[in-house]
Structures are given as structure tokens and as C-alpha cells.
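For this depiction, one protein chain was excluded, whereas all remaining protein chains were kept in their positions.
Every chain is named by a letter (A, B and C) in the order it is written, and numbering of its residues begins at 1.
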Amino acid sequence: MDQIVNSLAVGCTYLLIALGFNLIFGVQRIVNLAYGEIFMVAAYAAAWSARAAPGQVALIISSAIIAAAAAGLSVYLCAIKPLGEVTNVNSPRHLSVIVSTIGFSIVLQNAAILKFGAYPQRFPRFLGDSVIASTVWMMIGAVCILFAVHMALRHTRAGLRLRAIADNPELALCTGIRTDHDKLLAVIFSSALAGVAALLICQQIGVVSPFIGSLYGFKALVVVIVGGLGNMRGAAFVALVLGSAEVATTVWLGSNYRDGVAFALLIGVLIFRNRRFHLGQLR
Amino acid sequence: MLQVDNLKVAYNGAAVINGVSLHINYDESVALIGPNGAGKTTIGRAIAGLVPYQGQIQLMMSGGTTSLKHLAAWAIARSGIVYISESTSIYESLSVADNLLVACAVLSTARAAKSVMLTNLYAHFPFLRDRSEQRAGTLSGGQKKLLAIARGLFLIQCLKTLSLEHPGSVGAPLFPLLILDEPSHGLSPQALDTVRQALRDLNVAFLLIEQMARFALNICRRAYVLRNGVVVMSDFSEAVCENALLRSYLGLSADRASTLWTKS
Amino acid sequence: MNDYLLQIATLAAMSCLLALGAYATLSAGLLFMCFGTIMSIGGIVAAAVYSSGLPFLVALGAGGAAGACAGGLIYIGCSRLIGFLFAVATLSFGELARVIALNTERFGGALGYKDVRASPSICYPFALMGIAIICLGIFDKCPMRLALRIIKEDEVNAASLGINIGLHRLAAVVSGSFVVALAGGLYIHAVGLLEPRMFGFDNSLEILIFAIVGGTATYVGPICGAVLLTALPELLRFSTSLRMLFYGAVLVVIIIFRPEGIIGSRFGQSRGQTVIR
Partner (left out) sequence: MMLRIIDVSHAYGTVPALSSISFDVHQGAMGVIGPNGSGKSTLLNIIAGAMKPQKGAIWWGGANLTTLPPHRIACRGISRMSQHSHISGDLTVSENISLGIYGFHGGLRLRWPPTTASLVREAAALCGIDSGRLTAYPRQLSFFEQRMTELARCIVSASTQLLLLDEPTAGFADLEKKRVFSILSTLKTKMTILLVEHDLDFIQEVSDCLAVMAEGKLLSIGEPAFVLKEPRVLDTYLGTKYVAG
């Protein structure tokens, strides 16, 4: 029975990260490989503020979100914006953007290693005191955020504008939408999502290290691509599937094969089911 | 009125438009016709601010002239100039209602005004009402074009109500103009008729960029004929005679045209 | 003191070989992200063959051939994918290999593959680098260079010229993997150990950085990129994370401000083109 809860918990962690990743891809049509590092920066900011002011939950949450937004903006302004517009996903310019985001993610990761040391640090549990409580809190958080993002995209003005940009950027420009202004909005919004995800996940696993960024970044990449780029519901489904698959492998083959599952899944889907990726949808 | 003078556009070395001047008065329907490859689409995109160009495009209004050259495409759209492109003229993955409501999402119009405008728009285009929740991609070719025109009208109406309520807010002065790029492209004959009917009783100024000359001349009051990036003829629709049209269209030099068509 | 300089020089020579291998695939327009795996496979096979008594050159050749086959197989598997999907697929191949290497005793588990005899003489890296540069000099004259260039710029147009794109890309990947696997063989005999980390993404990235920063227009670019990026940060040698930080920063700066790399294309007229162009 606890295997099911465990796989649900792992699934929810991947769901949380994949949401923000999907948002950036849907609106900007760029795979931002530095997303894992934004997540890690937020985790460290939360850990630092939790140590500085143990009690206030609000301060910790806001510090995580602000740090994530700042990291997200810096990635966007330094690595993505100067390379200009990426119209189609398979153009060589998109490969340059991917390589530049990778470069930036190395910078962030190694800066964290230098500052905080390569070894994992304890992440204080401020939401629930026990493991089970924090896991429950995380799952509730994941479901709420999924619901909130879904509602925001469907019913708010900004959500409609973002979906319009995702569907047809040039037409959005012709209907009076300030596309570069809204893209910035999307970057901040998805980074904040990464901040919240960092909070919920790290207090569940109770530890934070410079490498969780690339670890969860890859997992998010797998979930988003397999789930269909820009498709929130697809990503949610694949996150749960991946979560249960990983828990299953830890039971059979032992925990150190756990990371390999995500990559095997991605290779399997990309090579054997080469379906056309229809783009421009953000649901 | 909208004044375009000495417009020049080059695309990686090849001059697509060399020196085009035209004007569109408030609430006037103008056709821009010519054989394909004459550069008609480029003029439409230049007015909408999607293509860099030399020359001047200005809005001569009672309150003074404002140049559109340095305005971003979204600012031009907010001054009422709506560009409806040939192929991707609607948001395929959004629902029909969402396609229309994007205008409100941009201008944050009041909820009450939004529903009023929506209802009288549905009255104008009844088929939109019963398919308002479906994905716009599932519409037929003709219906997609009508949805694009409806979207443009809805944006112009939002702009009008906004400028009535608090005049100073809209950036450029309001000059409602629909730029339709080859609406006849890929339409079946009866869809063509519904679009023609919709355009004929449209009360907003529009620039009809079209390759099928007779279709455009039948709808618009005035016409410019374009060939190889230069305006060859500009006259009222009735005055554009068949022979002159054929000569400029099929590019035949004057003497060969007369020999071929002495009969017809 | 000169022993330390010698050590840097061998490392720089090996990085040049790695960069030339990456250059081969980048010049065909492919972002091949699992060079780490190819290098490690080449290294382990070379070490196994050498420790079983065969001469050193035969061992290196065997390692190179194994790497070339691995590269070819991975390319054939992902050949239908285009653009960033190809990059992501090869990237996940590399990470999968790292996880497998980490956990199988055959490859020495977490501590890495150890039973390696020292390489017979230190001149091998430089000899191989010389041979590689001579081969590339010859390759520069032959028509295949032109074909690869037009494949990189526009595939559809290349096909209409009668160029078999799949075959050319496969040839580029196989030759690139061969060179990288050779360098792997040299690395394992110079260092004496191959950690599972080398299979993974960081190592493949380092190899790509040499080629991209150097410039992918001519074969001189990757060589200069490799030499610069191994010799220059020698003072950062003590802490790998500072070195990687330096690599990351240089990569971002190069891609944004000089997409055609330090050397750039022969005439620098490729302003504003993308790095993978």
C-alpha cells in the first residue's frame, strides 16, 4: 500500500516541475535546460531563509519565489533573449539556445557548489514535522497548483493572452497583444512555479544539494517531451506514470537504477513512437 | 485617412516593392489587385508593421498625423488596423469564443460591455453562436475566414467603446481598418459567396488584397492594380476595364494584348 | 616542473582529439550529446585489450572501432529524429550509460575501471594528434567537406543535389566517434582510471564546449578551442567546479556574441549565424 502512496508522491514531484517547464515551452517554444537550476536556486534560498528565520513560513515561501523569479529572469535575459526569436522548434537557432541555456545551468550549478559546498545540506521541515505529513502537504500542494494553473490559463485575461501567443505568435501581435511583455510575464510566472515546487519537494526529501537541479531538470524534460510539449494534462499523466515506474524499479532492481528509468522511457518514446509533435498548444 | 507614400521593401537583395503610394479614406473600401508575386501581401504586412520598410506610412487624422513606421505591430493593432493573413488568420487550438474574446483580454473592457458586443456580433454571424465552444480548428475554410473577420470587428468595437469611455487611453488615434489578405484563397464557390456577402455589407473601412480581380472589383469602391511592386493603375472599380486589367495582369506587352483580344 | 607541463600537454593533446571528433559531427549539423559514453567505451575496450597482452596500438584500434560502432548504432537509432529531439535522445543515451556503468561491477562500479597498465610511452597522444590533423588537412581538399557544409545549411536542397544525407551523417558520426574513442583509450592509460562520471552528460558537454567555443567552420577552430580551454584554466585545475563554471561562462558568452566561435569561419562573414550552422 505505501508503494502506491510513495509512487504518487514521486509522481507529484515531477508534476510540479513539469508545469513550469511546460509553460515556458508553450509560450516561448524554447526548451530551457536551465530550469532545473532555477529550481535548485529557489531550494537554497528557502533553506537559507529557513535557517535565518526558522518560524515564519510566509518569509520562507516568499524568499523562494523571489529567488526563483530572479534566477528565471537572469536565464531569460542572459541566455535566451539575445539570441532572438525562435520560430520553429527544429531550427538550428533553437539548438544554439539549448546550448546557451546548458552553459548557464553549468554556471549556476557550479556557483552553488562553490558557495554551499558539494555535499547535501539538511532542509528544515517547516510545513509538516514528520515525513508523512510533509508528503501529504506536498501532494495537496501539487494538486492545488495543477488546478490553479489550469484555472488561470482558462479563465484569466493573462491566461488567454498566453494561450494566444502559444498558438500563433504573429497573429497575437496583430491582435494587439504585447508579446515580449507577456513572455516576460510567463518567465516570471513559471519561475515562481519552480520556486513553489522547490519548497514542496525539498521539505519532503529533507535535503538539498547543488545536483538536485540537474537531476530534477532532466526528469522534467522527460515528462514534458513524453507528455506532449505544452500539454499540461499530458505532463501530469506521464509524471504519475514515471513516478510509479521509478518506485517499481527501486523495489525490483534496487534504488541505484532509479534514475535510469526516466531516460529509458524517453529513448523508448522518441525512437519507437516517433509521432509528429504538434506544437502551439497550451492546455 | 491612411497615407502610404514611396513604400520600398527589399527581401534579401530582391526589391519586392519599389515606390508604392496609396491612400485609404475613413470608412472606404479599397481593393489592391495584381498577379501573384506582385508584392501585394508585402504591402499589407508593411502597413500592419510586420515587415521593415523604407518610405512613410502615416495616419492623417483631424488631430494631426502620426507615423506608423516606429510603432510596434501590437500598437498598430490597438489603433484599429487589423491584419487578417491569408492562411493563419485564427487561433486554431482556441475555442471560437476565445478567439473573439482575445480582444477583451488585451483591452480589459468591462464585463457588461463585453457581453453586449458579443451578442450583437453573434446576431451578425449566427453560425458563431452555436459553435462558440468548439475548437476553431474544426471550422470549415469559409467559416474560418468569417471568424477572422468577426474577430477584427470585435477588436474594433472594443476599441471604440474604450475610446468613448476614456478618450486619452488609446495610444494612436482610432482608425478602424481591416486588411484582408486573399480571403478567396482556398475557398469553395459557395463559401466565396458568403464571404463576398459579408464584405459587401461591412460598415468598416477595409483594404482587400486579392488576386481574383473581378471578385475584388465587385466588392470595393476603389482599386489599385499592382504589378512587379509598382502601382500600374489606380481608379474607381467601374472604370477599370477588362482590357487594361488583362494587359497589366497577364503582363502582355500592349500590342500582343490587343491582337489577342480584339474579339472579346 | 616540466613533468607538470608534460601532463598538461598530454591532456591538451587528448582534448584536441576529442574536439576534432565533436567537430566532425557538428559539421554535419548534428548536436551529438553522448560523446562521454563513446569515449569511455573506447577507453575500457582499449584497456581490456591492452591488459590482455596485445600491443598498445592494436588496443587503441580496438577501442576506436568499438566506439565507432557504438556511435553508429546510436545514430541509426536516432536518425529519424531532427533538431533538438536528436540532441535530447543522445543526451539520454549518455545518462542511461552512466547509470548502468555506475552499478555494474564489470566496469568497476562506483570507483571506476582500474586494471589498466601504464601506457608504454608518452608520445602517443601527440603522434595521434599529428595524424588526425594531417588527415583533416587531406579531408579539407576532398569534396565531402563541401557536401557536409551544404547538408548543415539546408537538407532539402542537399538532397536535390544528389547527396545521400543519411550516409554522409552516418560517416561523420562514425569517424567522429572513432577519434573520440581513440582519445578515450589514451585518457584511460594516461590517468590509469575511468570513473563512471565520464560516461555521463558533463563529460560529453565538455567535449562539445571545446568544439563550439573554438568554432565549427574549419578544423583549426576545435583545436584552438581545446588547447585554450585546457591549457588556460590550468590554475583552476585544483577545483573542478571553478573550471566548469569558467567553461559555462565562456560558452554562454561565445554563443551570444560570436556564434561562429573564436576562429570563426574562414572569412568571418557568417555574422549572426547560429553556432550549429
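We adopt the following convention: contacts are C-beta pairs under 8 Å (C-beta built on N, C-alpha and C of every residue); 3 or more make two chains touch, one makes a residue touch a chain.
A quick note: this is a predicted structure, and the numbers were derived from the prediction, not measured.
Among the chains on display, the ones the left-out chain touches in the entire complex are B, C. The chain that is not drawn here is touched, among residues B:29, B:99, B:143 or B:211, by B:211.
The chain that is not drawn here is touched, among residues B:16, B:57 or B:226, by B:16. Touch with the chain omitted from the figure is made, among B:19, B:35 or B:173, by B:35. In the complete assembly, the contact with the undisplayed chain comes from C:144, out of C:58, C:76, C:131 or C:144. Where chain C meets the omitted chain, the residues involved are 142-144, 146-147, 149-150, 153-154, 156-157, 159-165, 167-168, 171, 217, 265-267, 269-270, 273. Residues touching the missing chain, restricted to chain B, are 11-16, 35-37, 141, 182, 184-186, 189, 210-216, 218, 228, 245-246, 249-253, 260, 264 (touch as defined at the top).
In this text, only the chains that are shown with their structure count from here on.
Taken together, chain A and chain B share no touching chain. The most central chain, judged by the distance from its Cα centroid to the centroid of all protein Cα atoms shown, is A. Per-chain Cα centroids separate chain A from chain B by 42 Å. Centroids of chain A and chain C (each the mean of its C-alpha atoms) stand 30 Å apart.
Chain centres here are Cα means. That of chain B falls 54 Å from that of chain C.
Remark: chain A residues 157-158, 160-161, 163-164, 167-168, 170-179, 280-283 touch chain B in the complex.
Touching chain A in their complex are the following residues of chain C: 29, 31, 77-78, 80-85, 87-89, 92-93, 95-96, 99-100, 102-103, 201, 205, 208-209, 212, 239, 241-242, 244-245, 247-252, 255-256, 259, 274-277.
Within the complex formed with chain C, the chain A residues making contact are 31, 78-79, 82-83, 89-96, 98-100, 102-107, 109-111, 113-114, 118, 214, 218, 221-222, 225, 254, 256-257, 259-260, 262-264, 266-267, 270-271, 274, 277.
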